[in-house]
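Here the complex is missing a single protein chain, while all its other protein chains stay put.
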Amino acid sequence: MTSAEILQLVITGLTVGSIYALVGLGFNLIFNATDVINFAQGEFVVLGGILTAVAVGTAGLPLWLAAIMAIALVAALGALIDFAAISRVRRGSVMTLAMITLGLAVIVKTSLLLWVGPDPLYFDPFTPGPPLRIFGAVLQLQAIWVIGVGVLVMIALKFFFSHARIGREMLACAIDREAAQLMGINVGATVRLSFILSGALGALAGVLITPLTNATYDQGFTLALKGFAACALGGFGRASSAILGGFALGLIEAASVAVLPSGLKDSVALSILILALMIRPSGLLGGREERRHTQAM
Amino acid sequence: MRQTHVLLALVLAWLVAPLLIQTGGTFNLFIFAFINLILVLGLSLLFGYAGQISLGQAGFYGIGAYMAAILTVRSGLQPVLGLIAAIVVPAVLGYVIGRPVLRLRGYYLAMVTAALGLILHTVFVEWEAVTGGYSGITGIPALAIGPLTARSPVTMYYLSGALGFLVMLMALRLVDTAYGRAMRTMRESEMAARSCGIPTARLKAEVFALSAGLSGLAGALYAQYVGFVSPESFTIDTSVNLLLALAIGGVGSLWGAAFGAFLLTFMPEWFHELQNAYGLVLGALVVVMLTLEPRGLWGILLRLRDARGKREAKTA
Partner (left out) sequence: MKIEIDDIGVRFGGLWANRNVSFSFEGPSITAVIGPNGAGKSTLFNVMTGFITPTTGEIRLRGEPISGLPPEKIAARRIGRTFQIPEICHEMSTRDNVLVGAHRQIGGNLFSQVLNLGASRAAEREAGERVDTILKDTRLCELRDRPAGTLPLGRVRLLEIARALASEPELLLLDEAASGLNSQESADLAAFIRTLPTRGISVLLIEHNVGFVMELASTVAVLDHGRLIAVGTPDEVRSNEAVITAYLGKRKS
C-alpha cells in the first residue's frame, strides 16, 4: 500500500471516528447519569442531519441557522424524553428504561420514514470548494470541519467536566448518585441536562457528517451500535475512552475497506465490538461496570 | 389448573375457527401469528425467564429459514429434514455462541446480540453463492403429506397452530419444573443460583440454544409457507419488533408473550395505511405501556386481579 493510500485511510478513519466518538460521548453522558443505555442515541444523529437538510432544502434557511435549529430541537427532544418517560418510570428497572428508549428509537425512525421517505437527504458542505491534496491523499474540506469541530467539542467537554461546577456535579452523579444527592446536588436536573447535552452532541454529529455521507432515516441503529462499540473499546464511564475508542474504531473500519468488500464494512466494526467485549468486558482501557449492589468486602 | 383450561378453550376455538373464516387473508394472518408466537415465546423464555436479553433473534430465524430453503432447493433434501435441520443448526450454533457471549450482561449482551444479528444479515446479503443475495432463494418445495401441502393456507393454519400450541404447552410446563425454577432464580440472582449448585454458564447457553432452535423452527415454517426467503425478512428491525412486542405483552409472562405476538401480527393489518410505519404505533405503545406498567399488559391484568382481591377481602 502506498503512503498516499495509507494517508487517505487515516483521513477517512479519523473523519468517521470523530462521529463515532461523538455518539459514544452521548451514550456516556446518559449512562453516567442514569445507568441507562439510550438506544435512541443514533436517531439523534440522523435527526440532526435530516432536520437540517429539510430546513435548508425546503424552507430555504441558511445553513448555520438550520444547523442551530436542528441541534436545539434535538436537544429539546432529549429533555422531553427525560421529562415524559425516563423520570416518570419509578417502578421499573434499568432494562425497562432501556426498552423505552428502544421504543422511542423506533418511533423516531418510522416518523422520519413517513415524513421524508426512504431516500437519502443532503445539504452542501459548510465551506464550498475543491478538496485539498496532501501528499497524494484527498482531504475534503468538510472532513476538516468534522474532525476539527469534533475535537473542539471533546476538549470543551473535558474542560466542562473538570472545571465547570455543573460539569463536576454531573461527574459526581456518575460516580455515586446517592452520595451526590446527599451533598445537595440536584440529580433530576443533572439527568435532564445529560439528555439535553446528549441530544445536542448527537445532532451536531449528524450536521457535521451529512455533507459527506448523506442522511437516511434508517442509519440510526447501526450508528448507535458503533457508538456503543467506541465506548466498549475504551470502557464505559470515561469520556476519554469513548473518544479514543471512536477514533480507533474509525481507523480500523477504514482499514478494513481496503482489504474487504465494502458491504462487510459494518460487520467489521461490529465484530470489533464483540471481540472487545469478549476479551475485556470492562473495556480495553478499563471502565465502570454496571452498577449492582456488591457484598461488603 | 386455570391455565390449562384457558389453553384448552383456545385450542377448541382454533380447531373450529376455519369454519367461520372466509378469506385466505385471514388464514394468512393467523399463520404468521403462530409463527410470531413461536418466535416471541422463545424470546420470552430467554429474556423473561432466564434474564438474558437478545436483540439478535432474527439471525436465528433467518438461519432456520435459509437452512430449510438451501437443503431442499439446492441439496434436494426432503422438506421434513429441512425442518429438522432448521431447528438443530440454530440450536447448536446458539449453544456454541452462547457459552462465551452470555458471560456478558445487560446492555453489553443486548448490543452484542444486536451486532450478531446484523452480521448474520450481512452474511445473508453478501454470501450470494449460498444465499442468493438480495434476491434470496425461491421455489422452496412445500412439506406435503398426500394432498395436504404446507403451501395451502388451511393446512398451514393447522400445522403452524399445532406447533404453536405445542410450544406454548412446553413452555408453560418448563417454567414450573426444577429447570424453570433454576432459570428464574438465575435471572434474579446468579450468585444464589450458583450457590445452589446450578451451573449457570451452561444453563444460559442451553436456554439460548432453545430459543435459537425455536426461532429456527419459525424460520422453517415461514420458508415452507411463503415459498421463498430473502434477507429483508431477517433484519435488526425484526429482532427489535420481537422484543418490543414481548415488552408490551409482558416480559415476565408467557401469556404476555402470546399476546404480544398476536398484537405484532395483527397491528400492521389494522394500520395498513401506514404500511411499514406501523412501527410508530408499536414504539408508542411500548413507551406508554412501560411508563405506566413495566410488566406490560400482563402486569396490568395482575394489578386488576390484586385490586379485586383487596376489594373482596374488605367486603368479606
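So that you can tell them apart, the chains are marked A and B in the order they are listed, and the count of residues begins at 1 in each.
Just so we're on the same page, a residue touches a chain if its C-beta (ideal position, glycine included) is under 8 Å from a C-beta of that chain, and two chains touch if they have at least 3 such contacts.
As the structure is a prediction and not an experimental result, all values here were calculated from the model.
Checked against the full complex, the candidates B:V96, B:A192 or B:L292 give a single residue touching the omitted chain, namely B:A192.
Interface residues of chain B with the unshown chain, by the touch rule above, are 170, 173-174, 177-179, 181-182, 184-185, 187-189, 191-200, 206, 210, 252.
In this section, only the chains that are shown with their structure count from here on.
On chain B, the positions that touch chain A within their shared complex are 53, 100-101, 103-108, 110-112, 114-116, 118-119, 122, 125-126, 236, 240-241, 243-244, 247, 274, 276-280, 282-287, 290-291, 294. Those residues of chain A whose C-beta lies close enough to touch chain B in the complex are 37, 84-85, 88-89, 91-96, 98-100, 102-107, 109-111, 113-114, 221-222, 225, 228-229, 232, 261, 263-264, 266-267, 270-271, 273-274, 277-278, 281, 290.
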